[in-house]
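A protein chain is absent from this complex, but the other protein chains hold their places.
Naming follows writing order (A, B and C), and every chain is counted from residue 1.
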Amino acid sequence: MLQMLKGIKAKNHLESIKYFLRYLLQEKRVDAVLVPKRHPNGRSVSHALITDPLNTEGSDPLAPVQTVNAACILKELTKEPTDKKIAVVLRPCEVRAAIELIKIKQVSDENLYMIGYDCPGVYDAKEYMNIIEKEEDREKFTLKYIEAFLSDKKEEIRESCSYCMYFTADSADINMAWIGLNSSDLVIGVNTEKGKKLINDLETEEISDSSRRKEKIGMISTGRKQIQKDRIDNFLDLIQPCIRCYNCREVCPLCYCKECLLEPEKMGYSSVRYMNRAIKKKQIKMPDDTVLYHLTKINHMGYSCVSCGICEQACPMDIPLGMIYNVFSRKIQALFDYVPGRSRDEELPVTTFREEELSEVEDIQQPRGK
Amino acid sequence: MNVQLSSEELDNEDIDKIIEISGANLFACYQCGKCTAGCPTSEFMDIPPHEVIRLLQFGQIEEILCKNTLWICASCITCAVRCPKGVDLSKIMEALRQIFLRKNVNYVHPNEVPNEELQTLPQIALIANFRKFTH
Amino acid sequence: MLTVSYMPGCTLKTTGRNYEDSMLKLLYKLNVKVEELKNWFCCGTTYSMASDNLMNQLAPIRTLLRAKQTGRRELLVLCSMCYNTLRRAQDLVLHDEEKRNKINEFMYLEETNFNGDEVRVIHLLNYLKEFIGFETLADGIIKKTSDLKVAPYYGCMLLRPEEISIDESSENPGIMEELFQACGIDNVYFPFKTECCGSYQTVNKKDIVISRTSKIINSAVNNKADMITTSCPLCYFNLDSSQGTLVDNVPGFKTIPVMYVSQILALFVGIEDATDYSMHSIDPRPVLKEKGLLG
Partner (left out) sequence: MKNPEHMNRIGVFVCHCGINIASIVDIEAVTKEISKYPGVEFIKDYQYMCSEPGQMIFKEACRSGQIDGIVVASCSPTLHETTFRRASIEAGMNPYRVEIANIREQCSWVHHDEEEKATEKAIDIMKSVIERSRRNESLTEVSLQTIKKVLVIGAGISGMQVALNIANSGVETFLLDRQPSIGGRMAQLSETFPTLDCSQCILTPRMVEVGQNKNITLMTYSEVEEVSGYVGNFNVKIRRKAAYVDWDKCTGCGICYQKCPKTVPSEFEQLIGKRKAIYTPFPQAVPNKVVIDNNNCLYFKTGKCRLCEKACPLGAIDFEQKERIEEIEVGAIVVATGYDLYEKEKIEEYKMGYCEDVLDGLTFERLLSSSGPTQGKLVRPSDGTVPKEIVFIQCVGSRDPDNHLPYCSRICCMYTAKHTMLYKHRVPDGQPYVFYMDIRSGGKNYEEFVQRAIEEDNVLYIRGRVARLYREDDKVVVVGADTLSGKTIVIRADMVVLAMAMRPSGGIEELSKKLKIQVDGNGFLSEAHPKLRPVETLTQGVFVAGCAQAPKDITDTVSQAGAAASKVLELLSNEKLLHDPITSWIDEELCAGCGQCVSQCSYNAIQLDEKKRKAFINEILCQGCGACIVTCPSGAAQQKNFTIKQYYSMIESLV
């Protein structure tokens, strides 16, 4: 159920978000706020950890660019326990990644308040830099972009956003909503007890009619579903250009190993062995582990992948990694009826065994005969 | 009469047909007799219901078709409900009737039902009877 | 006001008229509008258990299609045979995808398919329990002082096979007892309530039916029942009509009237003109008068 925060009046969505963050800091509901903020030169945005309410000016979480999946930052921020409360403003894919990381204990949400928001999608970072360069009022560009989104003008958002089905942050503690809503007031959904605590004595008003929002969300979802690919026929061709830079691994919010299993030294490969193998097989491909690398990564991360697409953006060879991950991981997740980041209570598929799965095994072991 | 058993005798097309029509597993039956014990009409039968399955296990389908048992069965399904092995005897009886009737013979001849009976009997009795006993 | 679709089946228009009439009047009094399907088919009266022949399933499925087209979720049936045939056909379609497709392919002229779960075939007893409520029914009872003892007879088709049973137990159904108890009507211990009456054997093997019904009737009489009550027109016929023969051939045989559930309920709620007593071969009027149910 959505509600309107009554005290907050602002001229646009961006302003109302800023106002809300400032309020949280002023009232000492939290000690710090983590939010994307416009650079002094105005070209790009990056995350800032803000403790002074005045410094919330320039926050621009809606800017259509994502340079990092913020869940990665949360790993750093909660490495050691602190008693400081932090409100983190996240895109829906970042919320979902963060929830997955909480499950595997790489992020501690003890003192975190996740504030998500309806995401309009982003440009490819390079493209965004080119566009913003030409813009005169870079502040207003974000608002212009949202308006275009609302009026259904086709924007060239990056591919992985164009088929994203989870653009509302329903599993965050609080989600800020604007799609399908008329007012520029701050409308929020409170999804957890924690979220409730954060706004507990604020005056709110329930929004009774959210049918237009539902309709709009439904419309966007249907459109996006059609763009989604269902299978990949030329996987080997697609990954052929891979130069083994491992950028995709570095930016992936869910790759959490301290040292990747696929580092050459862990394979126990000595020069002698390379040579021996080449002699035996007549030739070997160098570097030789691109296929293994990508398959292993999908195998390890497939059930948790939130399809944020940051890997695709990071790939210097323009391999459509976002699409590849989306197709594979959707299939894996469907097998287990699992949606990463949907709920904190849903256990990771590989860590549990459901009873009906057990009977599947039994059926295989004891075929029913005459 | 002796029943001579052999593998050919047991591997019988008619038996396969019975299994196909009824969908019942004849070989699950362990002859406990609960079907016979509960059958409301077994006292009128030439051979009791459990013996029908036994003879089918022996492949002796002709032995059964010449008995009245399949025509006495009133399809009350008591046997199937109680069977500890889940063998649906009511379906086996239906299959046996079908094997007989599909040779284009009638067991009951509608024309021979006396006129005054036709007047008084409820339709459901007539239709059900003809459905079970005519081809 | 409740409205329900209704499929009478063949016999309720003829020898089972008392059943339909009393039910219609009863439900009218209970503020239920009963809408007979415009275009129903004979259900076949007995479910075909030959799995390789689907022709016999077409009629019941067509009837269910008509019910689906009314847009209502429930299809009320009274006759036990109809109930059994429709429910089992529905069950078949619901659980066997291959057969469902085959049947639907065959009926290509129909406007829509039947998937098995669109319509619930509901028997009168369940309808009274779930949609009207035995308490509501009891509120309408005006003949509170009668000490009529009924023997509720279920027969086979409402109970077996287990998966289509109207009650949770095929062996120990209790819905009629529950109904009578709620309405303050006594019922007796009746161990033959689920034993087959001989069914369609009544056409060419009367002796079987006579043997069956005599056991059922004796059990009811020995347990001090005044009346056997049933909800199946064939059970009714077999139990009622065989008593003439039994009186002639069995010395000391005691007769007992057989009535439909709805006939009895109608009397208890004060509808006296629901029934044509001349259709009964054992006239229930003497007992009804004795028990103060008829003036």
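Everything that follows uses one rule, which is that a contact is a pair of C-beta atoms (placed from the backbone, for glycine too) under 8 Å apart; a residue touches a chain by one contact, two chains touch by 3 or more.
Since the structure is predicted, the reported quantities are computational estimates derived from the model, not experimental observations.
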So which shown chains sit in contact with the chain we cannot see? A, B, C
Looking at the full complex, which residue from A:Tyr19, A:Tyr256 or A:Phe336 touches the chain that isn't shown here? A:Tyr256
Of C:Gly133, C:Pro191 or C:Gly270, the residue touching the omitted chain is C:Pro191
In the whole complex, of A:Asn41, A:Ser151 or A:Thr351, the residue touching the missing chain would be A:Thr351
For the chain that's not shown, point to the residue among B:Arg82, B:Arg97 or B:Lys132 touching it. B:Arg82
List every residue of chain C that touches the chain not included in the displayed model. 169-172, 189, 191-192, 222
Positions on chain B where the hidden chain makes contact: 30-39, 42-43, 47-48, 50-51, 78, 82-86
Residue list for chain A contacting the dropped chain reads 81, 104-106, 256-261, 266-268, 270, 272-273, 277, 281, 300, 347-348, 350-352
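The definition used in the following text is that only the chains that are shown with their structure count from here on.
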Taking the mean of the CA coordinates per chain, how far is chain A from chain C in Å? 61
Separation of mean Cα positions, chain B and chain A [Å, integer]: 66
Expressed in whole Å, how far the mean CA point of chain B lies from that of chain C is 26
Touching chain B in the complex, chain C uses residues 9-11, 14-16, 42, 44-46, 48-53, 56, 79, 81, 156, 160-162, 170-171, 195-196, 198-205, 207-208, 211-212, 233-234, 237, 241
Can you check the complex and tell me which residues of chain B touch chain C? 20-23, 40-41, 43-44, 71-72, 74-78, 80-81, 88, 90-91, 94-95, 98, 108, 113, 117, 120-129, 131-133
